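One structure, pasted below without further comment.
Of the protein chains in this complex, all but one are displayed in their positions.
Let's look at chain A:
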Amino acid sequence: MTPSHTVRTAGRSRVRRLAGALHRRPRLRLSLLLTAPLLWLAVLYLGSLAVLFVSAFWTTNSFTSEVVKVWSTDNFEALFTTPVFRQVIWRSIGVALAVTALCAVIALPIAFYTARVARPRWRPLLVVAILTPLWASYLVKVYAWRLILSEGGLADWLLAPLGLDGPGYGLTAAVVTLTYLWLPYMILPIHTALEQLPDNLLDASADLGARPGRTLRSVVLPVVLPSVAAGSVFTFSLSLGDYITVQIVGGKTQLIGNLVYSNIELNLPMAAALGTVPVVVIVVYLLAMRRTGALSSL
């Protein structure tokens, strides 16, 4: 036996022993596998959230705007007592809810068409068509809406025969634009749910004498609702965090993102305090959605 051969066998048997040890200890195996991704989640994601939260308790020097690391709850007090902050927080939540509701109302019939009415041959193409806007730049789409909603623009022109004016720039414009932006995120889960709806359920409903309306209410909607809730997680959280759309088409409207943005240079702790608001709101929203079973259909 040559020395090198001995070394190789020893090395091989060591690997074997390690493999055997891992095989006998599934928990050790699992922890080795998950340590890296969990560390990433805990340190980078939760860690940065924790830093955000902690820095919200600091203050700034009012003239040089340097962060002063002295513990104080002033920022949160201001958050709850300043009328303008409360107003903007409620407005932001209202916008997110309105966008979510509009998306759901528009997405349901579209998804029903793409998943059940259109010929099977066309369905993949229709899904691609729904996804296409997601390939275009966010800014291009929002600026397109700025043109559509401008004075004498497409919206005014379309509504003129009805004796109406377009909404102009403002809260309505922001809701409409956000609805357009996030609609695909609502259509897709509903489309998937409807596609998986077994035909025989509908047949059974018809056999038992239900009219289409009754079938829709008693069979289709209960199956689809969790996916509407799943889509709403996207539309709600994306709308709550947006501040660029509202800057471009929102006229003078301020949402919570705009407040964070305007504080970030001069008063970082206040920006951090404001930044915790959407985090809390979305956690509450996710907990509420979990009850509907939406998270399992994501």
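Couple of notes before you dig in:
The rule is short, and it goes like this: a contact is a pair of C-beta atoms (placed from the backbone, for glycine too) under 8 Å apart; a residue touches a chain by one contact, two chains touch by 3 or more; residues count from 1.
The rule we apply is simple: contacts and distances are computed from a predicted model.
Considering only "Phosphoribosylformylglycinamidine synthase subunit PurS", "Alpha-D-ribose 1-methylphosphonate 5-phosphate C-P lyase", "Spermidine/putrescine ABC transporter substrate-binding protein" or "Bacillithiol biosynthesis deacetylase BshB2", the record for the omitted chain gives "Spermidine/putrescine ABC transporter substrate-binding protein", by its UniProt protein name. The residue touching the chain not shown here, chosen from A:Ser262, A:Thr276 or A:Thr292, is A:Ser262.
Considering the whole complex, the residue from A:Ser150, A:Thr192, A:Thr276 or A:Thr292 that touches the absent chain is A:Ser150.
Check A:Ala36, A:Val70 or A:Val84 against the missing chain and you find that the one touching it is A:Val84.
Seen from chain A, the chain kept out of the figure touches residues 60, 62-66, 82, 84, 87, 146-147, 150-153, 168-169, 247-248, 250-252, 254, 259, 262-263, 265-267.
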